[in-house]
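Take a look at this one; I'll ask things after.
The complex is shown incomplete by one protein chain, all other protein chains being positioned as in the whole.
Each chain gets a letter, A, B and C, in the order it is written, and its residues are counted from 1.
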């Protein structure tokens, strides 16, 4: 299958463009997605190619963006709404969790909400306390929603396409720190990575690292370092936080009997908590050691560069 | 110390009233807290006693209620803002998490936010999918905030007073299912239950039940049942989800070597996840069995009474 | 009004009577614990607004509202059996018993439902309107809004969005002067709510007497025509709720007894239309009586249907979380 190296933002753009070409009902809306070409340049060129009907710049109204996208989706359109960053999606929590995620259930299947909400997540380079959240685990708490978060350009393309084609609401978060990282991306216009499938990104037998998104960066570096000492890490990239593919984790764990969870998010009531809880619940007899968790420190992210980096996970912390 | 049996709503009202009498800067604001006497009648009589300056009815504007309370708190007032239910606090997530909880840090201590946000939480009696959340674990994810949730009238009084007197923002959730339940409440106007202290509500040696709020109801019943079979449960009521008093949990666990976590919230990325993760992390060598979690089912809550109850935890599920 | 046919007026009368009887029966059923839970928001007193507005629509048009939705569902022609079954949390209800009284909906009637989060349905209305334009239909959306909900951020963001995109939405504020127990003077800096249109450069549809079904129909018809071609309109319909905020409201109507009495005595929407009919058509009383009777039978049938319907099962509990 033909593929080319592209940064993640381009892979995402490819997915959007292909789906827009494939299906008239797919359209993009959000703050600065059009004339500005997208704050993170994911939607670059789409306005020019598809026009203002399919690429809608909105006011700075996260509640209404998410809510209007829900309404349009109920009508059978397939909106891809962008939250400039996930931090602003806090303002749309009600629209996402209490509307998008509940409507199919609450009206007992009468309506579908084939909606994707894309949002840039994570460390934003001195973006400070309010603009540096990595809260997808929080959204994944709520049933009715799917939550995806790719770690490679390839996954980004395949996962976003899956999200757009799915009939359920999907929160799709994209790490700012990964947008510019290149990787091979298949040309195939039907390249899909199914919702809810984790991926073993590296095989190993001594310890399982469970992670997603930016966690892959530290995990891979750590695994490289540890390999030098003869420790072979198996890395499970969860890809989706909901549904959570624990089967893949358990399979790996049965082999390694040890696990480290790596995430950029805050330590408590988070991704690592859930993974650790499920492992001890289901793999108790396979555990050689407790599951360790590496995450950001339990503080808001500060502005000053050096202490900002201290607060984040790192390869050293993983090791 | 003199004490009297009162329902939890009355204990909360006592705390509010005493603190308002003690400190001119304490005031109450929220939807229907005044003329209507509070949707859950916690603020009953306060408008009459303290007048409209100290008991402020607001429009239906959760963002502005929380945000205005933050501003007033920065100025040195001590607002107790009511969210009619925690579900509506989703609309105030940004104000709570990105403003109340961040301002002290972000401006490096220049401002304090001595704010309490009270909210009714949990099952609301066929209140349906959007009105039945138990999301305090989600709020507890974020540093800068304290999160308290009492299970008895006594705790309700002491914890709310502690929250009001503290100089940090506190989210204080009150289970709808517990409002009418009576219990002894000390008359003492300085009765305080310090922030961050869990409470062993029942001693036992065979298994530790870790819970909070409404979880106490099922846990206590289950412990009663199990006692008949000779199984002695120790029940740790966390009381505060942030800070989380794991020391008390660990101490109990060292004795029992087994743990069940009981919560009304959803199962994933939640309270039980964090407790289980921390136990396996720190108590691995004391574990005779995996930590079990009992929570609501992973579905939105439906309207119909019978299936609504099916979705919730129960004494049987705990047993 | 010259052009209104007798049958039309009678049909409106029928709908209003049906709603009133339905709501009254629900109130009883709640007291009899056949309808349970803590929420039940009756439409009694508001009938002319719902009926007048929805009679201005085609079946291809769209309707959405808040939790005070049973009356709207009936005016939209949704089966009263299914509505009543929903109130009782039965499998045969419009939402399979999972939505309850605040979440009646009917896809086939383009009735997109009642919503319990104040303001939460307003951007949905904008989105539905967006889809109408996207699909290049000339369908419109009628979105009802409580007066107190107009203070909420959802209102502001949604109405502004509808204007900049010229969406075919007719926003109808049902101004019953109060949200739960809070009077409009205490919650809105601007008490003439239709004036909020100015903040969006939106067509101001003005204030209409919401107890006069004919007046409501006229104003909404004009607005609908405008919305189909041009863009959104904001209308304020002055009305009153007869039964407190919901069944859990035990004090408001006592506090405002005089005002309530005044509205019930002198501004009852059913009485107003009845007077008009009696003046205009000699000997129509019989027809009115027949309507009343038929409505009572229909409500009784709905009640029986609801009572006899099965409750949802575990399968229902876990179905439709995802498609």
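Note that in this section contacts are C-beta pairs under 8 Å (C-beta built on N, C-alpha and C of every residue); 3 or more make two chains touch, one makes a residue touch a chain.
Everything numeric here is computed off the predicted structure, so don't read it as measured data.
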Among the chains presented, those that the missing one touches: A, B, C
Chain not shown: contacting residue from B:17, B:40, B:104 or B:239: B:104
Per the touch definition above, residue among C:156, C:241 or C:267 touching the missing chain: C:156
Absent-chain interface as seen on chain A, which is shown: 31-32, 35-37, 39, 57-61, 63-64, 87-88, 91, 124-131, 297-300, 302-307, 310-311
Residue numbers in chain C that touch the chain omitted from display: 151-157, 159-160, 163-164, 186-191, 195-196, 198-202
Interface with the undisplayed chain - residues on chain B: 27, 53, 56, 58-59, 61, 63-77, 79, 94-95, 98-99, 103-112, 143-144, 146, 166-168
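Just so we're on the same page, only the chains that are shown with their structure count from here on.
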Distance between chain centroids, defined by C-alpha means - chain B, chain C (Å): 37
Residue numbers of chain B (touch at least two other chains): 63, 87, 91, 128-130, 298-300, 302
Multi-partner residues of chain C (each touching 2 or more other chains): 95, 97-99, 103, 115, 117, 120, 153, 316, 321
